[in-house]
Each structure stands twice: as C-alpha cells, then as structure tokens.
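Below is the structure I would like to discuss, written out as structure tokens.
A protein chain is absent from this complex, but the other protein chains hold their places.
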Amino acid sequence: MNTIGQIVRFTDFGESHGVAVGGVLDGVPSQLKIDFAAIQHDLDRRAGRVVESGTSDSGECLPVSKRAQGEKDEIEWLSGLLDGVTLGSPIAFIIRNTNARPEDYEALKDVYREGHADRVYEQKYGIRDYRGGGRASARETVARVVAGGIAKQILAKDGITVEGQLVQIGEETDRTKFAALLEDVQRAGESVGGVVECRIKGVKPGLGEPIFDKLQARLAYAVMSINGCRSFEVCDRDANGQSVSCGIVGGISDGNDIVFRCRFKATATKMKEYGGRHDVCIAVRAVPIVEAMAALVIADN
Amino acid sequence: MNTIGQIVRFTDFGESHGVAVGGVLDGVPSQLKIDFAAIQHDLDRRAGRVVESGTSDSGECLPVSKRAQGEKDEIEWLSGLLDGVTLGSPIAFIIRNTNARPEDYEALKDVYREGHADRVYEQKYGIRDYRGGGRASARETVARVVAGGIAKQILAKDGITVEGQLVQIGEETDRTKFAALLEDVQRAGESVGGVVECRIKGVKPGLGEPIFDKLQARLAYAVMSINGCRSFEVCDRDANGQSVSCGIVGGISDGNDIVFRCRFKATATKMKEYGGRHDVCIAVRAVPIVEAMAALVIADN
Amino acid sequence: MNTIGQIVRFTDFGESHGVAVGGVLDGVPSQLKIDFAAIQHDLDRRAGRVVESGTSDSGECLPVSKRAQGEKDEIEWLSGLLDGVTLGSPIAFIIRNTNARPEDYEALKDVYREGHADRVYEQKYGIRDYRGGGRASARETVARVVAGGIAKQILAKDGITVEGQLVQIGEETDRTKFAALLEDVQRAGESVGGVVECRIKGVKPGLGEPIFDKLQARLAYAVMSINGCRSFEVCDRDANGQSVSCGIVGGISDGNDIVFRCRFKATATKMKEYGGRHDVCIAVRAVPIVEAMAALVIADN
Partner (left out) sequence: MNTIGQIVRFTDFGESHGVAVGGVLDGVPSQLKIDFAAIQHDLDRRAGRVVESGTSDSGECLPVSKRAQGEKDEIEWLSGLLDGVTLGSPIAFIIRNTNARPEDYEALKDVYREGHADRVYEQKYGIRDYRGGGRASARETVARVVAGGIAKQILAKDGITVEGQLVQIGEETDRTKFAALLEDVQRAGESVGGVVECRIKGVKPGLGEPIFDKLQARLAYAVMSINGCRSFEVCDRDANGQSVSCGIVGGISDGNDIVFRCRFKATATKMKEYGGRHDVCIAVRAVPIVEAMAALVIADN
C-alpha cells in the first residue's frame, strides 16, 4: 500500500508534521557508490532552491512554497550503506521535519479544507493528523526524490538518463514567460496548473510486459500517484503527419527515447484564504518528483 | 506479469491464433449467482455485434473488424462455479479461437508490421507467434471482458455501476456523426483515434490509498494496459469556473461519481496495406474493455 | 491466494469433481523445448502407475488410491507454446476430470467427513462443493505436477535436478519393507503417515534472501502447502559429530546439495468407513508433488 515496485521496491513513510519522513529502498544492487550530492541537488530542485534550466532569465527560482524552500532536507542514512557504497541490503533513510510549525495548523483542527483529503481521510481512518495534512501532503514527496535519486544512479550505470522539464503553466508554453505568469497568479492569490514532460534516454529494447505490466501502464501508475497529478499520456502524437515513437510499442520499450507528459492541477488550498504556505503552481516543484517516479519504474526490472 | 490485482486477481493467457484465450479470476466472493447473458452481452459489444447507445441513428453498429464480428466468443467455464453460483475458488474460463485463419498470417511470417509489437517481441523473447501477433492483439481483450463482467456483478451487489461511452472520434465529439465519419475513414483505408469516457457510480467514500495506490493511479495502470491506449485523465477540470469533483480526493474516493477519460490511438496496421481484418477505430470496441478494467480495479478492494 | 511465485508464477484452479483441474504458469523463459513425456511420467508417478525406484522388489507399485490410478490425466495445452516450444507467454493447461463419479459423493452431501476440510470450507465460503471435497482434494495436485514438470525443465538447462524419495512409512525406514507394510495397513482399513526426502543438486551459491525470503522459508512454504504435509525440516543434523550442510547458509544456497524432509500425516478419511477411494498412505504419491513444489521455488529466481 505504501510500497511501489517488485524488484527495486520503495516503501515510503512519515507524516508531514511528524518526526520525520523517510523510506526504505530494497533491491538496490550492491557495490554502487552513491553520489550524495546529486541526491541533495534533486532535493534542492524539489524545494525550489535551485533554478530549473530554461525557466529563468533573472537567475531566480520560480516562486514556490516558502516552507519547502526553508526546510533543510538533511538526509540521515540508516542502513544499507558502508562507506557510501551499497551493501545490497535495504537502504533506509529519514529526513526530519525541522521546519514543522504545528501552531499554523492547530487552527485548522476542525476545519476541512476544500479540495484537501482531510474529509476522506477521516472517513477512511476515523482519525487524521490535522498537522499539515498528515500523509496527504507534498512533504511526503521528499522521500520519493531520495529513492528516485538512487534509482537514477542505478540506471546511470547502464547509460540511462531520466530528465523532466516544465513545459506548460496554465495555457502558457513559452518557458521564458513562466516566471512573470507565476508572479501574476501569486499576487492574485490564485493558483494554476501545469504540465511536466519527461524523457528517458538509453533504455534498451525489451523492457516492459505485453499485457498488464505494459511499460506505459507502470509509468502511468507511478506518475499518477504524485499528489495533484491529473493526467498521463505517452507522447507519440503525429508530428507533421508522421507518427513519432514514444519509445514503447505494445507495452515494451523499442530503444527510442521514452517520452511522456503529465498534468498537475491548480493547488486546492488558495493562499489568500488560509494564509498557508502552499505553492502557486505545484507542477513547478513536481519536475524532480516525476523524474524520481519514472526512474523507480525503469530501475524496477 | 500477466496478473492484475491483489484481492480480486485476474490472470490472462492465450495467443490470438492459438487454441484459446482465457483467464483465471481469483478472489471472487462465494455465493454470487452469475448472470451469463450480461457477460455475453459485453462480449457482443466488444465484437461490435450490438449497437452502443447513442452511436447510431440507423440501428446499425459502427464499423469494426470483420474478424471480431464473426468470432463466436463462446465461453467454456472450467472451474469455480457450481450450478452457476461462485464457490469462492478461482474461476477459470476459455474462449476458443474458432475464427483463426493462420493462412492469412502465414504471409506475414517474416514481415515486421509497422507499429506492431512484432519487432520488440522478437527482441525480448527471441521468438514470436507470427500468427496474428500472438499476445499483442486485440483478441487478448476477450478474456478481460469476461473477467470484468464478473467484476461488474460483484460490484452490482454493492450498488456500484461502471459505464463507458465513446465521446470522441478524431476531433469529432458529436456522437450522431460518428457513423458517417468512420465510414469515410474506412473508405479511405485510414484509421482514426478516439476517446472513451467512463463513469463509476455508487462507490462509497474511502476506496484507495493515500500514497502509491491512489485510486486514480490504479485506474490509470489498468486502463493504460489496454492495447492502443495512449492517455488517461481524471475529469475534474473546471466547469464554468467551478471545480467539479472527479470522485477522488487525495487518492481516495469521496462518494461522488468517479469519471475518467482515455484516448486510443489510430490503428497501427492500415487496412489497405495488409488486407488484414483490423479496426478503423479501435476506440469503438474499447468501451466494454475500459469498463472491464475499471470494474476489476474497483472490485479489487 | 491460488498463485505461488514472483517471477515464475503458478496459478492453480479446478475442483476435483468439476470440469477440469488446471493451471497457468507464467514467467517461463521463451524457446524452451518441452519434453511432454517427462511431464506425463511425473503424472504417472503421482497416480501410482509407475514404480518409484527402490520401493518394490516385485515390480509392482505401492498400493494407492484406485481413482488416482484409473484417471487418465491427459493434458490439454491451451497457450504459451508453439510447436512444443515456449513463447515466453503464460502456459495454460487443463486436465479434465474424466473419472469423476459424483454419485459416490452425493451420499456425502450432508455429511461432514472427519478430518476433511468440509466444515471449515462451509464456514469460510458459506458453500462447498461436496463433490469430492472441491478444492481440498488430492486431485488438485495434478496441476502442481504439470507446472513443476515445466519448472524442472527450466532448471535442467542450468544443470539443476530435483529428486525426491519416500524414506519412511510409519516408523519403517527400510524401503524394501514398504510394500508389505502398506498391504498390512490397507487390509486393516487403516492409514499411515510417511516421510519424503528431497535432494536438489546443482544450485549455484547465492540463491535466496538473507531475511524473510530465506531459501528454507520459501521451500517450507511451498512444501507445507501440499495437502496432508505436517512438518518440514532442512537436513543438516550432525552426522557422527560432524555437521553436514543442508545446502543453505543464512538463507542462501552455498553450492552444496540442498536436502530437506517433510512428513505427511495418515489419511483423514478411513477407507472402511466411507467406502471411498482414498490412499492408505498419502506420502507415497506425494513424492513427485514435493519435487514439483521444490522445483517451482528454485525456478522462481
């Protein structure tokens, strides 16, 4: 239920305002030297602390949640490594919730926030952690990015890369206009949807299964599990009357680049209403999360 | 790999031009009286032998593959039933491939058909069943419709219904114009894509999991596993500035109708090139298959 | 629930007095030429139609159930094969229940047989197939032997063999005395337990997992799932003060022969009480079933 994958399996845990979020990544090959800086860089992208290429003229990051940018995201590695090299045993890690401010949320204790999962949580579990949405929070995705970062390094040994980019905000597809658009939306106290495109290079032919575990089905499952993601499509639309391969035929990779797009909805909780610390466009910080989920799927083979 | 589901689990087998296609549905509650006619009706819909509501003024079916319409699709029930009532044990069934014409395909033995999975199959398995594409064929979906038909009857006991409809062919969204459009495309020896919308009514709040097994992720996985399906989206776009629920919040059902759409690409194999028996628009016959996959997901809880 | 294995997965179906028993074996490598005679030979061993080596001076089989010996056990292959060679797709097969005699069992319709699972089945499912015990019957093991026969052939390509033998009946361990002992027990209308030893040769070091999926745990699971099996042990007891390897260290194969023993209880239903067609010692025919389960475990890697 909180585990994804069969061979490379990721189990995710942690409430957004509890002690920590974290995960266990099982099935990682032994003797892989981990590049911790690369993982930290993906965490910084997720937090909106570094500029995504092509999204800024000014050298400034796109506007995102203040909490995310302020949270330190320091990883404690608990198992599975010896001197930075994988042992083949489960890799467990946590990121403590240093920036949690329960007092911000105390006021929400009896308020069901529109569009949030609070109500369904209470219906399902009879209890919910009102402190920041509990599990149903962007905070949970920190652990995905760490696990996905390791998955990317597993793939890199086979020459496989996974790269996402923000290709649309609202109806805007000119990336040089994203910053200005987001500032406008932010000033208006509104939020806006966006689209992430992800390209996976270097996958050999033969990955995926012909019936249920089609590669596009597994990618759809993984990506649609990200908070706020509302659609998934593999990109083989005709271009100038020519059909362009999405890298998958009959559920199985064909050796071409695998390309898919996914759309994120506008944020449910409007900034002006709750004074919260939410994103004006969750698609912005979703880029490394989409990459992480795609990398976990491709590595799980 | 050829199994979907955890509690209600469906295992699918069979090559399109082998002895039979079939499946095993495990986890069905005991003491369910099976309505065999309803399952046969879904098979007839899949074969294009009955008119989908709203798609015809003339009372004629939309044009589909001749093979599909001609195949008898008689189900042999092998286990799990006693006097038409489920025993709680696995329900196995087969549908023999009575209309297989290997001679049609003998000519293709050494031909890789553009857009078909033939080449990747040979790369993956070192062998392929050239007789009609083996597993990578619409024929395989017969078994899905049977299993999905049982799943619908499991759900019906809880007041849940699953209904799909064809809502777009090419760019056309006026259903009364579908028949004429398809005839034009067919005459031109071309094929065209389409969109199926599916509505699930009666699901109680609480279905789905908050992180990876979000309900939309599981639906996306199941639907994207259908041959030719290229995109999946949950339908909660704004309508007149109002956000409309897609029936899922934070991965969990909220009690509203669950609505999603999926797009099927144009058929890979053009009729004029191979003289084959393929569909001019695979989305037409996909409607009961989409329903089947959705029903299997919702029943698997 | 009716599936075992992760990579090589076997799904089993069929009631003992329904249309057929059968199974689906998924994950078999492509391009394996199947030796059908070897599989039929294992079915004949399971039926007590051939002499197990070392168990007979007279050239006669040990006494077993008349039904088993009389049932023809003809396999119908439904999918996954082309000209006797595996395609890499699921291999489905059935064995029809030609020798079922529902009238024998009609009388039992309202009788709970002591030691049989009839009562718990009714408690669990609210219905049971009184025709011969439904699923809780030795008949179900036919499908295991077929699937295990394929698994053995997968293993044989890697030089791995799986061989079981009956090493104890009651307290008797001298195999040349088994036939006489069984005849005595049969005449008395009683039944008796027995022990099967299984030796797996040729497994390379490294199979198994260090924590839960220890090789001995997976073997225990598979073997304890056979009807009537009451104990499992890996055989590394001291021999003359020397510890002898059972082929598994810390859950992982070490390259030595893997040896385990399992004990089968005396048959629950006494022959004299019901006039049924049961075995005097179920361990006799269990030998190829134990081999099948062990082969499925070792092949599932």
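Of note:
Think of it as A, B and C in the order they're written, each chain with its own count starting at 1.
Operating definition for what follows: contacts are C-beta pairs under 8 Å (C-beta built on N, C-alpha and C of every residue); 3 or more make two chains touch, one makes a residue touch a chain.
From a predicted model like this one, the values you see are computed outputs, not experimental measurements.
Although one chain is not drawn, the whole complex shows that of C:E140, C:D279 or C:D300 it is C:E140 that touches it. Contact with the omitted chain, checked across A:L43, A:A92, A:C235 or A:V259, is made by A:A92.
Across C:A220, C:I258, C:C281 or C:A295, the single residue that touches the chain missing here is C:A220.
Residue-level contact of chain B with the missing chain is found at 6, 89, 210. If you put the missing chain back, the residues of chain A touching it would be 1-3, 9, 11-15, 18-22, 24, 26-27, 30-31, 76-80, 82, 85, 87-92, 94, 124-129, 131, 134-135. Residues 1-4, 12, 115-117, 119-121, 123-124, 135-136, 140, 205-206, 209-214, 216-218, 220-222, 224-225, 227, 229-234, 236, 243, 246, 249-254, 263, 265 are the ones on chain C that touch the missing chain.
Just so it is clear, only the chains that are shown with their structure count from here on.
Common neighbours of chain B and chain C (chains touching each): A.
If you average the CA atoms of chain B and of chain C, the two centres end up 37 Å from each other.
Chain centres here are Cα means. That of chain A falls 47 Å from that of chain C.
Averaged C-alpha coordinates put the centre of chain A at 30 Å from the centre of chain B. Looking at chain B, residues 1-3, 12, 124, 135 sit in touch with two or more other chains.
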